[in-house]
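The complex appears here minus one protein chain, its other protein chains still in place.
And then subunit A:
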Amino acid sequence: MSTADSPKRSMRTPLGRVRNLGAAHSGTSDFWRQRLTAVAMTLLMIPVLVIIMMTLGRNQAGAKQILGSLPIAVIMMLFIVASAWHMKIGMQVVIEDYVHNEKLKLTAIMLNNFFSIAVALASIYAILQLSSGV
């Protein structure tokens, strides 16, 4: 524990100190997940770029054949999950920084969650459909 957090100097309540979650009420979990997903996407960037380039100049049948193969489908789904999670956290930070009306802020955060989850699920469903050979 740092000296700034000692009982004499700290502005935090005793309960706040025990919970150790800070002003966001959720500790550093979003901070960690934002970095985790960022590292994941950076590692996946070259494979994803190669996959997208492989589909260039091909028609739907060609694209389906590429995107439907197991390793490529898994790489794409990992990238989509990391992207959706990362952008959900990032947009929430932006909302919390600029939207000060409490009701508007909570509405925006809800819509942000809906959008991120919808985009991720729609993309993953499409990839699964491409893989299933339907």
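The working rule: contacts are C-beta pairs under 8 Å (C-beta built on N, C-alpha and C of every residue); 3 or more make two chains touch, one makes a residue touch a chain; residues count from 1.
What we mean here is this: contacts and distances are computed from a predicted model.
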Considering only the chain that is not displayed, what protein name does its UniProt record carry among "DNA-binding response regulator", "KaiB domain-containing protein", "Sugar ABC transporter permease" or "Succinate dehydrogenase cytochrome b556 subunit"? "Succinate dehydrogenase cytochrome b556 subunit"
Residue of A:M45, A:V74 or A:M110 in touch with the missing chain, whole complex considered: A:M45
If the missing chain were put back, which residues of subunit A would it touch? 35, 38-39, 41-42, 45, 49, 53, 56-57, 59-61, 63-64, 67, 76, 80, 83-84, 87, 90-91, 94, 119, 122-123, 125-127, 129-130
